[in-house]
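The structure appears below as structure tokens.
Here the complex is missing a single protein chain, while all its other protein chains stay put.
Entry: subunit A
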Amino acid sequence: MGLLVVSISEYNCSNWIFFVSAIKAAVLIQRWYRQYVARTEMRRRYTWHIFQSIEYSGEQAQIKLYNFLGYLMDNFTPSSNERNLISHIFRENEVCRDAEWERYFSYENIEVPDIYSGPHLTFPLTVEQAFGLVEAFRNKKQQLHSRYVLQLLLETWKLLRMLPNISRISTCHSKEITICGDLHGQLEDLLLIFYKNGMPSLENPYVFNGDFVDRGRDSIEILLILFSFLILYPGDVHLNRGNHEDHIVNLRYGFTKEVLTKYKLHGKRILKLLQKIFSWLPLATVIDQKVLVLHGGISDTTDLSILTRLDRHTYISALRPPKKRHMSSATASIDSDMDDDIWSANRMSQRRASLTYPKPIGTKECFHNRSLQDFSERIRANIEALEMCKRQVHAHAQAQDQAQAQAQTNSPISSSDVDSVSLSCESIRSYTAKDEWRQILDLLWSDPMTQDGCIPNEVRGGGCYWGPDITEDFLLRHNLQLIIRSHECKQDGYEFCHNRKVLTLFSASNYYDVGSNRGAYVKMGPDLVPLVFQYQASNMTRELTVRQRLRSALKVLREQLFAHKSDLMSAFKKFDSDNTGFVPLNDWASAVESVMHLDLPWRMLRCQLVTCKTTSDGMIDYYEWFSELAIKGHKDTDHIDQSLLETLYRHRSTLETIFRMVDTDNSGFITIEDFRQTWKLLSVYLKMEITDEAISDIAVTIDSNQDGSIDIDEFMEAFRLTDKKSRLERGRSMFMVTATDLTKLEGDPNI
């Protein structure tokens, strides 16, 4: 024992040997340690990739679905069943007078029973009440009674209506402003921020940069807390709208479900009121006229003056422009003012362009066009399959022809150039409206990229990717020095880019998984230098190692792979023309990427994903691989066709979203008839054959009490479409696990 002592002057043979051995041992250990660190880092990186690409592809799927439904809307006659089904999601909120609104959302007749032990609110709200609310949610995990919720929301709405689109605030004197990013229903993180940084107050102003809801479990609680402080300190608490403050997105990502589950009686009313409130949330905040805080980002056309003067509340959902009142040709919608031929690429591009950046830029044209082609091809094929559609489309085209002809004769400029139509008043207004709408879409959905330029954000499906040159230009034009945005999860909770001119701030720690990332908030004083503070909520009793996180990411990936079995099988067969049942590794990877479109390092993941033995020359037995991946169906569903099950599984998010759209009164139930219609819709969307018989089979299986209505949750359950085991997989929304399910998982050895 004792510390190593070396004295070179004392030449001692055994000491020397010892010394040499010691060095050798040290080097050996050091080498291995460094390898361990590198491998861990590598694993962490591709685990992150997996989660993120699945998340983004979910968002993209949502937008694609929405686009598709919108297209159908424009092409079905008003009386068709399908149109009725989905019309309500596109319906403008009825324009009511304030008095009517207040009556509709009246809370006075809601009684609070004596047994209610949660917080009681009286208005005007006091600081003590706000603190009490926070404590109630933190300690006792209580729910605020719906009466108070409605009352609070009403007060919030009254306040928000008076705010401008862009709040302008100042760090006058020595006030430091705190800015927070995405919270996504993760109450622990908000509480952690309050703990470290203090609650909002006159001396402690805050800006919350959107995405308060969805994915996490406590979205409504976060909203209630934020709104309380907003009401208390309207000059010192500022909320920006995020892309998730949108009822369409909420249908897929869990907020709608959360509210309906927690507030069974008045959930619908609360959701309706929230729709209004979301649309009234300000779009951005500017600090000291120099720092712009907004949720997503900018594009090369972002113009703060347009954003300042538009009517933000007409954009209930950012995914759809507000419909103006149309004239006689009732089917003419905002984005159909160009061509008369429905089948033309232009018409398709109008629809598609409505959700992505419409002008291809320079060399990125092929990138943009590729998606246009893809979309129009798919829709074309789908519609061609539907007899009814064809007929209606024809009728519509005729109607449009007439309208066009009429417009052209009335217009002083008689040119065959279709663009001349846009000279009419109606079209000018609609052009501006589309322009405005794109401003909002870009603001809420865009992401920065490292290359110069501005291209459509194909990954998310909305907004764009913008480069450092766009940032420079924008800052110069508006005389700003920094953009603070959120919208993207970052491992350290924050990240600078574009020469430190853009700061991404993300406040939901452990977003993808326990231990996946920290959260961060920023404090800024009059010097406008952002000071970043990081944290990590640790509500789980044990931290996951990278290994464990990787395991859960792989689990998710395997399920996705299995859900695409048919497509993968076809892809493999293309490489295996001799039908040997084997494909080489490279081909396996190419096939998988071509089907999954997740842009993951498949070769690296191969040894984790393919555990069945490969042959000695590296060939993969894909049949065996599929049986390894197989997800067992529920016993009651064995009679249901396997490929149908696979479809169900793969598109479960979409299916659930459609269900919730169809469930117009937000009751959690849909009728058998609506259920059938939903399937018809889905089969068109997915371009697949689903026979009436198959649908009846499913319906009968689910409507176990034969009362003619189907419980959405039960349906998703029955087909193993809610995966209880993967609580660790981010996007509880993807699997819609309910709060009670989570408690059952604590003892699960598989996790």
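The rule we apply is simple: a contact is a pair of C-beta atoms (placed from the backbone, for glycine too) under 8 Å apart; a residue touches a chain by one contact, two chains touch by 3 or more; residues count from 1.
Convention: contacts and distances are computed from a predicted model.
Asker: Which protein name, taken from UniProt, belongs to the chain you can't see among "Signal peptidase complex catalytic subunit SEC11", "Two-component response regulator", "Phosphatidylinositol glycan anchor biosynthesis, class S" or "Myosin light chain 4-like"?
Answerer: Checked against "Signal peptidase complex catalytic subunit SEC11", "Two-component response regulator", "Phosphatidylinositol glycan anchor biosynthesis, class S" or "Myosin light chain 4-like": the hidden chain maps to "Myosin light chain 4-like".
Asker: For the chain that's not shown, point to the residue among A:W602, A:Y649, A:F669 or A:Y685 touching it.
Answerer: Here the residue in touch with the unshown chain is A:W602.
Asker: Which one touches the absent chain: A:R45, A:K272 or A:K523?
Answerer: In the complete complex, the chain left out is touched by residue A:R45.
Asker: Using the document's contact rule, name the residues of subunit A that touch the chain not shown here.
Answerer: 1-4, 18, 21-42, 45-46, 49, 450-451, 578-582, 584-586, 589, 601-604, 615-619
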